[in-house]
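All protein chains but one are shown in place.
Letters A, B and C mark the chains as written, and numbering starts fresh at 1 in each.
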Amino acid sequence: MEYVYSILILVGIYVVLASSFNLIIGTAGLVSIAHPIFFALGAYTSGLLAIHFGLNPIAGTLAGAAVAGVFSLMISLPSLRVSGDYLLITSIGFQLGLLQVIKNLELTGSQGGLSNIPTPIAGPERGWIFSLVALAAGAATVLLIRWIVRGPYGRAISAMRDDELAFVALGRDATRIKIVIFAVGSALAGIAGGIYAFYFQYLSPEQFEILASGTMLTMVVVGGMGSTWGPVVGAVLLLALPQAITFLRLPLSYMAPLQGMIFTLLVILFLFLRPQGLVAPEAPAPLRHKKQ
Amino acid sequence: MFDPAVLAQILWTGLATSSYMVLFTIAFSLVLKVMKLWNFAQAGMMAIAFYAMYAAVNRFAWPTAAAVVFGLAVTLAATLAFEIWGLRTLRARRSSSLLFFIFTLVCSEFAAYVLTLVFGTEPVTLFPEILSPVRVIGQIAVSDWDLLGVGVTLALGIALALYLRFSRDGQFVLAVSDNAELAELYGIDAKRVYLVAFSIATVFVCAGMYLYGSRTAVIPTAPLQLMLFAVIATLLGGMGSVLGGALAAVGLSLLQSYSVLFIPSQWQGLILYVFLFVTILFFPGGVRRGFKAA
Amino acid sequence: MSFKRRDVLKAAAAGALAAGLPLPLRAQGAGNLRFGLAMPLTGSQSAYGKDQVTGAQWAVEDINAKGGVQGRKLEMIVLDTQADPQVGINAVNRLISVEKVPVFITAWSAVVKAVAPIANREKVLELSVGASSPDVATLGDYVYTTFPLADVDVTAVARYAYQKLGKKTAAVLYINNDTGVDAAKVYREAFEKAGGKVTVYEAYDPKATDYSGMLLKLRASNAEMVHIHGLITDIPQVIAQMRQLGLKQRVSTYSAGYNPIIVKQLGAAAEGLIVTSLAPGANDRPQVKAYIERWRSKEGRVPNGLPYTQYLYDAPVMVAQMYDWLLKQKLAVNGENMRKALLGVKRFELPMTGVTEVDATHRVKKPVYLLTVEKGNFVPLATVS
Partner (left out) sequence: MSAVLHLEGVFKHFGGIVVADDITLEIERGQILGLIGPNGAGKTSLFNIVTGVVPADAGDIRVNGVSIAGKGIHERARMGIARTWQNMRLFRTMTVLENMVVAPREYAGESMVRLCFRPGAVRRADEQACEQALAILERMQLERLADNAVTDLPYGQQKLVGLARALMNDGPCLLLDEPMAGVEGHAYETMKAVVRQEAQAGRAVCVVEHNISFIKDLCTSAVFMSAGRILERGQIADLLASKTLAELYFGT
């Protein structure tokens, strides 16, 4: 069962990650790929706090979210003045640079990774409690983002995406909106990081590299960028797919690369045959007024 | 430690080592300049180039020259297929830069997986032996590999400059990189120019992988790391300025070589990113110079 | 043992997952004594991982051919880790919760560390065979190593350099990852404790390809001995660049250097290189000689990382002796009792690596075999115990 639980937990974590990433790149249109580093910040923060100060997992995870949110300012403040491709490359630099720091600090376990993170729960209940927490976090994230997107804030965001200059000239502070969205999205990734750290009890810097960006991005794009449920579908699909591929009974040395090939080919096919993704964006809630 | 012979030795070895980095950076920034494309598929091109040459040398036992030609041919075929069946479609759809990013990155991954399937994951060098003969000039040790690296890089760099400056196709490349739409109005076929640019990039990639692979062991996923250096050099060198990128690659390599004299060696890997950060934070306009927002 | 069984299993698990059903109960091999093996069968480390699995498989075959343990057969379940912590965690979860093994064997520090929390939590014995990072000893109650940790062989090389080779100064060049950083510290301490002085202590980036700055520091220092602690991908490069710069000092490294690839890539420049092996060679033990012959006849070659495969051959033998103890004590087969068995047997007599004594500090003591390259071949230099 632990095996099934660990997959459910990954599903929950990746739903949080893909949805929050979608909030940044799809909803707000900020072309960043540095999402894994905020995942890492949350994970390392809550892991370190638990190791050194015995902080309880809920406080630790929230602290991780806060750190991820604050660090997001380091990328959003200087680079929101510019956008598009430049932001994309900036975010790569930010991600790899910060990761390099993590790999060099003894505090974070350097290249060997951070081990010995205490678990809050032991015993047979651990699996399902964690699954429940992770899936609840996933559901809460989706609902939170849905609430943001369909409400007055979402209206502002879609106006901003349509025509930023006109939007600003109406008195709206687009920069603040972007910074807030970036911080909220990053903090959510931090929460995912906390759950990850406490469940797996081990972090390796390698898992937050640029390939992780590719995976998360793929979940968002395959699921449907800008839609609320798209990233959920994308996350579930992309986690289930590698498991499904194991149906093909192949010698082991072929399995891993073949799995990768099928996976990447599917992504490529998607990009060409269904670029809008599986789920179409959801319209914001209609404005209600008396004359209707 | 700071006597001139030491500094000169570091300078020479650093320059020689930067040769393949320069080649990769030129390939990367040329594609960026001409097509406004951050071509993360270059890692795939690099991997294909290396393994094609590796197969020719070690499996078919071909002579070196034949192996290089074979590597060029295979890489070119793969690259042109990537442009014709991949990028053209995305361009026609005016896809977002994110889609281009995913597509190019996934192509690199795909190439790495295919190569893993065929060649496995053991690190291999292009030739069995990695030691190359050395002579001492002045007080400086100069190996054959150093000379080859510097020579090939200079020759290809100069050839590219002359080509762009004097040939008709080269002029077209410059025109398209300046303003693709305007160039098309003047009757230049942008599609053809893109193919030309990719072909040039292929030559640089193959040369770079030849140099790298004859000295260092390669695994199918190694080129991704190598390419990131080219990305950073391109960014620092003023996006879209090929010469700027090449100079940045040399500068960064030398900086890494010399830095061992000044800062604890385990932080050397970080220098690259420190530079990147400083540039991003303090000169966001500076690096954008010469970059035409698409 | 072939891998097919595992594939069926994997497919079954995936199928159950897809259908949302609980995993079906599988027919257990009647009374088989089971244990797990999680090694990299794919990925960059697979060349070593596969050969080590082969060693372990032969051991299981040999034990079963001799009648198993008290008449019961030993059954090994092999899963792939790709030497990747994430994949390793999945594999071990599977071994524990699906296969219900009381003990599993694994290697590669990243994986050993990543799965340690699971072993401690689920009270299943984890035997690390090959991870040499010193903190393996501190991973918890259920994590033991059967392989000497880095301090053992690095200390031996350092002492040998000072005491037997008469080198008074040494340079330590190490790769900036957990393997290199920890080992470099050990070397420096051991060499200076013996009476020598470490004059150069430099790390290099795992991605670096130009080592000239570091090597020129070495040249300026005139250290008499050079210890390089890196990976098989970069050690030859560092030595090559060293020789190209005209540096002629004798070089030592550790067990990673005990690999014919180094001699192939470096040619004459490899002469005099000192490497270590934590396992006895063909001349030290007749069983090893026979084992190497078995490789030659069955696979037509010598295994990658011969000493490691010797340890992997011995690991199932240890497991068999533990099971034997357990059955004699009439204890239930579970992880807790498996741990008792390990500490109960304490002293294991093993065919390929000799006596292994497990102690309360989670370490093992073994003699270190030093070898050097002479005329393109590794020849024994000394044995340090």
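Worth a mention:
Simple rule for what comes next: a contact is a pair of C-beta atoms (placed from the backbone, for glycine too) under 8 Å apart; a residue touches a chain by one contact, two chains touch by 3 or more.
In this text, all values refer to a predicted model and were calculated from it rather than measured experimentally.
Shown chains touched by the missing chain in the whole complex: A. Only one of A:Leu107, A:Ala136 or A:Ala166 touches the chain withheld from this view, namely A:Ala166. Chain A meets the missing chain through residues 151-153, 155-156, 158-159, 161-163, 165-174, 176-177, 180, 184, 284, 286-287, 289-292.
By our rule, only the chains that are shown with their structure count from here on.
If each chain is reduced to the centroid of its CA atoms, chain B and chain C end up 37 Å from each other. Averaging C-alpha coordinates per chain places the centre of chain A 31 Å away from that of chain B. Counting partner chains per residue, chain B shows two or more touched chains at residues 120, 266, 269.
Looking at chain A, residues 104, 253, 256-257 sit in touch with two or more other chains. Those residues of chain C that touch chain B in the complex are listed here as 42-47, 176, 181, 202-210, 212-214, 216-217, 219-220, 232-233, 236-237, 240-241, 243-246, 264-267, 269.
Touching chain A in their complex are the following residues of chain C: 3-4, 6-8, 10-11, 13-18, 22-23, 41-43, 46, 50, 80, 82, 84-86, 89-90, 93-94, 96-98, 109-110, 113-118, 121, 133, 135, 139-140, 176-178, 181, 206.
Taken in their complex, chain B has these residues touching chain C: 1, 6, 9-10, 13-14, 17, 120-123, 125, 128-132, 134, 136, 141, 143, 212, 215-217, 219, 221, 225, 253, 256-261, 264-266, 268-269.
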